[in-house]
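All protein chains of the complex are present and in place, except for one that has been dropped.
Chain lettering (A and B) follows the sequence in which the chains are written, and residue indices restart at 1 in each chain.
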Amino acid sequence: MIALAERAPARRAFRSGLLAVLALFCALLLPSLAARAHEATMAVITLREIAPGRFIGQWTMPPADVTLQPIFPAHCQWNPPELVCGERGLTGRLSFMGLGSKQSVATIRVVPREGPAVVYTVSAAKPTMMVASEPGTNLAVWADLADTYVNLGIDHILRGIDHLLFVLGLIWIVKGGWRLVKTITAFTVGHSISLAAATFGWVGVPERPLNAAIALSIVFVGVEIVKLQRGEPGLTARYPWIVAFAFGLLHGLGFATALTALGIPQATLPIALLFFNVGVEIGQLMFVMAVLALMWAHRQAQALLPRWGAAIPAYVIGSVASFWFLTRI
Amino acid sequence: MTRLARRAGIAGAVALVRRAGSVGALALVFALTPGLAHAHLVDTRLGDFYSGALHPLTDFEQVLPWLALAVLAAFQGPRTARWVVLAFPLALAAGGALSLVLPPPPFAPVAGVTLVALTGLAVAAQLRLPLAALLVLAVGLGLLDGYQNGAAMVATTDRFLFLSGVTVIGYAFVTLALGCAIAFLAGVGGWRPIALRAAGSWVAAVGIMVLGLHLVSRGVG
């Protein structure tokens, strides 16, 4: 917000002032929205095998919701912290009781006596997970993996109101048609690249400045909309795919923080990444279609903003994003 | 469950094709419907915003009058109709907010069903309404349904997110239905308003019968 005011020429002081007022308004009105803009509460329980079929379980990340409890296959006896599964070992259906809106994702990390640790992630969308002794060979396990991570991806984009707001800003500038297809594709390519890079650990960005930068990218789009409406098409209006690609890289890093928080083992990482990304694209496409349909309906109903109010959405987008930026730095 | 979902999808598809006049639309609906059979996951995992957005859609007593309101507004022409896009969601939000402070009025269930019958009858009759009357209807319906959705919240529900979801879905639903109805009426053919009026009379029939049931069961109890 401050940076924005400095950048803006003096003749736009009035508009910046309006932005500040709106930001203040949002600050008063939207704290609960902002607090939930990045809701990815995790719970992780680690099971360490101490003897064949005997495990000691411990919450490595305790759940926010105390009612959350793991449910083990029927042949296992769970007397916290001890889990006894006998000769068959820990195989069968795993799930969690109490998954819901507060606690959407829970992870079980199994550390066997020999071999690498295996991680199973369960979400409210996919509340059960098959545990097989060798997850690499069983097709059903891979199907479970796909189901889980596609849903996680949809979940993440649809909950990530900051990502959606950015996409909304892009649609607002590009309007529709072939240019929009190219722009959204560029955004997708951008965030897929950085999502992969961050998940494999090639790049690492601390979360707070990243989220602040994401908020700033939305402010940028808001400013670009206002510029366009004043007849000064900015970079986004002329080359939307460049802007979409560049900021796509940024947003992809944001997606990665959600994915890496799950602690996926290296063996399943590429496939999990692929499915998560597919889920993100599905969710994004749903959102784009919804926005386009609503824009069409507004034109049909001739329910368009009057000229004096045409800039209001851009200012709302900008203000909300500025507010996020301020709360995240 | 899948069978039912698909059947509801077919019914929706028939209405759509009549509205949008596009065979492609039908294909798309069929392509999307199977995946939706398990789309109920939206309910729990996407937080209270999406719970709020989904809640009105699970209730015919809200979906039917919303549709009827949109068609009725479309009959009045876009210049009158467009105010519904603004008034209805605001009334929904206000009704939801009211539910936080006021106890439920005893007449709410009967009023809800009465509105189903009234909006349906108005569509069947292709009633010409002045803007004020249309707005009164939209605001009344919005307040009542906002209230009913708000009352469905439990202690752990995030009030702000849930009511935002209700408001957003009310806006999106009525705007889309209105846009579809206006586009549909703009097409060629005298049968188009008749098809919408017939749909309205079906809504009215549902409302009348369920209203009768309400009154009878109240008389017995």
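Operating definition for what follows: contacts are C-beta pairs under 8 Å (C-beta built on N, C-alpha and C of every residue); 3 or more make two chains touch, one makes a residue touch a chain.
The rule we apply is simple: contacts and distances are computed from a predicted model.
Going by its UniProt record, the hidden chain of the complex is named "HupE/UreJ family protein" among "2-oxoglutarate ferredoxin oxidoreductase subunit beta", "Fumarylacetoacetate hydrolase family protein", "ABC transporter ATP-binding protein" or "HupE/UreJ family protein". Within the complete assembly, A:292 is the residue of A:84, A:246 or A:292 that touches the hidden chain. Only one residue in the set B:100, B:133 or B:198 touches the chain that does not appear here, and it is B:198.
Looking at chain B, the residues touching the absent chain are 1, 4-9, 11-14, 16, 20-22, 24-26, 28-29, 32-33, 36-40, 42-43, 54, 57-61, 63-64, 113, 116, 121, 124, 169, 172-173, 176, 179-180, 183, 191, 194, 197-199, 201-202, 204-206, 208-210, 212-213, 216-217.
The criterion applied here is as follows: only the chains that are shown with their structure count from here on.
Centroid to centroid, with C-alpha atoms defining each point, chain A and chain B lie 31 Å apart.
Those residues of chain A that touch chain B in the shared complex are 32-33, 36, 39, 99-102, 104, 123-126, 151, 155, 158-159, 290, 293-294, 296-303. Per the touch definition, chain B reaches chain A in the complex via residues 41, 44-48, 50-51, 78-79, 81-82, 85-86, 156, 158, 160-161, 164, 172, 175-176, 178-180, 182-183.
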